[in-house]
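Yeah, one chain of the complex is gone here, protein chain that is, but the others are all in their spots.
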Amino acid sequence: MPKVLLVLGSNSDLPLFGDALKLWPALGIEVQVEISSAHRSPQRTLELATGAPGQGIEVIIAGAGGAAHLAGVIAAHTILPVIGVPINVPPFNGFDSLLAMAQMPKGVPVATLAAGEFGATNSAILSAQILALKYPQIQGKLTRLKEIMEQNVAFKIDAVLAGLG
Amino acid sequence: MPKVLLVLGSNSDLPLFGDALKLWPALGIEVQVEISSAHRSPQRTLELATGAPGQGIEVIIAGAGGAAHLAGVIAAHTILPVIGVPINVPPFNGFDSLLAMAQMPKGVPVATLAAGEFGATNSAILSAQILALKYPQIQGKLTRLKEIMEQNVAFKIDAVLAGLG
Amino acid sequence: MPKVLLVLGSNSDLPLFGDALKLWPALGIEVQVEISSAHRSPQRTLELATGAPGQGIEVIIAGAGGAAHLAGVIAAHTILPVIGVPINVPPFNGFDSLLAMAQMPKGVPVATLAAGEFGATNSAILSAQILALKYPQIQGKLTRLKEIMEQNVAFKIDAVLAGLG
Amino acid sequence: MPKVLLVLGSNSDLPLFGDALKLWPALGIEVQVEISSAHRSPQRTLELATGAPGQGIEVIIAGAGGAAHLAGVIAAHTILPVIGVPINVPPFNGFDSLLAMAQMPKGVPVATLAAGEFGATNSAILSAQILALKYPQIQGKLTRLKEIMEQNVAFKIDAVLAGLG
Amino acid sequence: MPKVLLVLGSNSDLPLFGDALKLWPALGIEVQVEISSAHRSPQRTLELATGAPGQGIEVIIAGAGGAAHLAGVIAAHTILPVIGVPINVPPFNGFDSLLAMAQMPKGVPVATLAAGEFGATNSAILSAQILALKYPQIQGKLTRLKEIMEQNVAFKIDAVLAGLG
Amino acid sequence: MPKVLLVLGSNSDLPLFGDALKLWPALGIEVQVEISSAHRSPQRTLELATGAPGQGIEVIIAGAGGAAHLAGVIAAHTILPVIGVPINVPPFNGFDSLLAMAQMPKGVPVATLAAGEFGATNSAILSAQILALKYPQIQGKLTRLKEIMEQNVAFKIDAVLAGLG
Amino acid sequence: MPKVLLVLGSNSDLPLFGDALKLWPALGIEVQVEISSAHRSPQRTLELATGAPGQGIEVIIAGAGGAAHLAGVIAAHTILPVIGVPINVPPFNGFDSLLAMAQMPKGVPVATLAAGEFGATNSAILSAQILALKYPQIQGKLTRLKEIMEQNVAFKIDAVLAGLG
Partner (left out) sequence: MPKVLLVLGSNSDLPLFGDALKLWPALGIEVQVEISSAHRSPQRTLELATGAPGQGIEVIIAGAGGAAHLAGVIAAHTILPVIGVPINVPPFNGFDSLLAMAQMPKGVPVATLAAGEFGATNSAILSAQILALKYPQIQGKLTRLKEIMEQNVAFKIDAVLAGLG
């Protein structure tokens, strides 16, 4: 089963990824969750980034708030695609994090998503879209997800999970 | 050879992707360029999105300015990963485009990069990172790119191309 | 009776249009409400846009939050006037939506109103002002509305409805 | 021939409306241009607003920069639809004007367009969309405009004018 | 006793001026409060502006939120100094109002204060500073206020009122 | 002749006040210009603030860019009305200065004007409006200025000066 | 024991520095807390700045909200390093304070930290890093702090204090 790594700067960011953590298995993807900070545990973060391929990880998702460097620091140490989710913490509600993630310099991209829960949930889907190129069994799931969304308009995680079977 | 599609809202956005258009072949990736607007040529945009898989395209990059809907509209019509590049046009220099691309709702992610040339160039690298999962020959190129960057610090396209061979 | 279409990206946006939904009938206008997302139900959105004239609809109002593409996508598929209402959802409270709606490219305008309840309520009045050009009976209602506002200064929906009779 | 009024806060804003001033006649609409300031010539502005219906004007477009009150002040004195175009003057390039136009209070909407040339050009198209409800001959022009844009993707005024005939 | 006029766009803005309404009499200034909207009751607003000198009013304070035109519209119709207080209403908390008030064009200034309660309270003090030039008895009060603030550091209205005697 | 003090943080800000420096004498007001920085020459700034009344100065205008503290620092040391003009220096073009001037705490107001030339020119007019309360001869000038503006719409300094006589 | 001075614009800002006030003694640093406002008690602020060296103070920390001039005003009167903490007060949540602190002119730097609690807590650590250059006993504490953070990832004050012993 293809595998992604979700790195969060803090335990308190985990609830934001509630829907995502249900989506990954429903899309046939294994997720490994680690708490690590680019600044407070730089060594651990570096080891997560460089050790990922050896653990069969193919996509890394990093969620962080404030001066959100986590995704960029990981991207500096890997050639795996890195997805960044700006966390909407006070006082600027993720506006600073969005800029600190998206505006990466030439050579080291971070695939930045929406600040907050929208981006957190979408990180599961974007990683699935990426993995579906290599793992065709995910394609059917994503096509089914599009049908569920077209029918329900809203994205309700229960309806999505039920639809994905 | 793996293939990506670059869709731009306007011909005038093409120079911004100058480095990217050199990087794709150097990384062993074919790129197809199309000019289409989410708003002025919606039918053409829709056909590009839905027709992409049939043409062997595996990643779509969309660059647009202002109320930059192009990437989101394409993402609504495909399960391929979609990368968005906010174009830094006046009067807000891509600040509006960054928000209009990144803040996508649950269910339909756009992998948003930096506004302007940084994001344009990085769209080649991010698409290569995504394709490298499936096409191992690209992995060596990306590892080589990291070495070149570590040695040169700066990202000079000529040095990069020379290094990639 | 002239008719407008209100398209919302989500059921949860409906309360914001509470006053508007009372104003339309009071101004002699029929309103049809549909929930559709530019990204999750693009096909449905497209059909709403292209099918509007056939249903006697003359003005379309679209309310959406985040990377609010709904109004722009509808405007791409119709020559009817399209009014956009940025919805003030977290984390950026409609600031992103305002830019994603207003900054439309040449050729496809969206008549953008205030983020949040002010814009939602005003969408009823702007659509009435547009329809009043063709349906003179609405002109008297709008003139009466101006008098009520001049007298009450505040815009209290009950006073407005009572005054419009 | 249906008629619109374009009010600009300053003569220096006129070039921004270069394409718009060609589009109006091409779409079969007469345009009357007036220079008036909400603050420097409030009496003249008030007379333009209240006198518009008597001159056969059916839509008013107001372009202004900085604390752009012009559209709002006009809207306070008329029941005609008022379109606002934020002018991108330094030092904030129309960011202030966009907020000062869009964020109108309940009861008095301004149909706000993009800051700068995009909005200026689109003011001609939005006014035509509004007038087309009453004047069916404009509908064919707008449908033709959509076809021209679909074919050219870009919005080049010469191609548009040639296409409109 | 010198006299100022406080015009608010809405009754709901009055509590924000709670401290100010206590400060004016304590500083020996009479305040007349009126509710009027630049957009909903433009005629009443105009009459307040033009009628002010006849009522012995020497400074006008205008508080408004959103696209806050009230101060600018009043300033257009009077040569009295006009003080603007941006009201911190959702969704942008007065950020739009600050820009809509401060960025006035050449010829018609608005003396803009801080968004929210700070600005509201300070409008009493700024108007007193202006009037003190003509009414020397206010100078002693303002000098006393500076001493109270120097002693208390904080600005607690009860301490201030007690100190002013 | 009534007298105002213009304090600028830097000699290079002087050209921005070109029109203002012509307006003051035309309005019958004497202006004293001083260059002083809140941070680099705090002692001199303090002396200018506290010494102003002794020199017959009745209004102080402070222009500064970046973290523009000049007006606030002066206001802390005087009971004279202080007008702040945010200077539009790079990289943020006065956006930082506007916030640093307007958002003053309770007790010490700064009458903030528009960033850049608009605010600079208006500082002459606002100071005249303030002084006109005490010096009736200025009232006629200001009334004349309103008439000139109503006639010319634009604010051209030559026309204004000619009109003021 | 080395000594720092914490100056806050208001008593109500003190809780934000709760963790910092525990960190200073744990890092072997004495902290003196003073409440003083740049604007309301300028004399007291000036005396705190100029008197600091005489009291053995080697670093000054200033926390303030809104148009946060406190750190800049202190920096103007001392050659000690000055650390600024933007306080996240409504309505702009410290966004104005961040700009008003960071954007200091040439010659007078303020070492600006994050708006809100992050910056408040970090002011203790930055001051310790500065003092550790001169007082080697602090170096061990800071090295220990880095180890604690690497182990805990999160920054929990209790774990930090326990670890520092």
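Order of writing sets the chain letters: A, B, C, D, E, F and G. Residues in each chain are counted from 1.
Rule of thumb we're sticking to: a contact is a pair of C-beta atoms (placed from the backbone, for glycine too) under 8 Å apart; a residue touches a chain by one contact, two chains touch by 3 or more.
Only a predicted model underlies this, so the values are computations on that prediction, with no experimental measurement involved.
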Which residue of G:G9, G:P42, G:P91 or G:P105 touches the chain not shown here: G:P105
Candidate in contact with the missing chain, chosen from G:A52, G:L113 or G:L164: G:L113
Listed residues G:W24, G:F92 or G:F155, member touching the removed chain: G:F155
Contact footprint on chain F, counting only the chain that is left out: 10-11, 35-37, 40-44, 66-67, 90-92
Interface with the unshown chain - residue positions in chain G: 19, 58-59, 79-81, 83, 98, 102-115, 117-119, 121-123, 125-126, 129-134, 139, 142-143, 145-146, 149, 155
Interface residues of chain B (partner: the chain not displayed): 88, 93-95, 114-116, 118, 149-155
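The rule is short, and it goes like this: only the chains that are shown with their structure count from here on.
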Averaged-CA centre spacing for the pair chain E and chain B, given as whole angstrom: 52
Chain centre separation (chain C, chain F; CA means) in Å: 43
Whole-Å separation of chain centres (CA-atom averages), chain D against chain F: 35
Touching two or more other chains - residues of chain D: 37, 40, 42, 66-67, 92, 95, 102-105, 107-108, 110, 114-115, 118, 149, 155
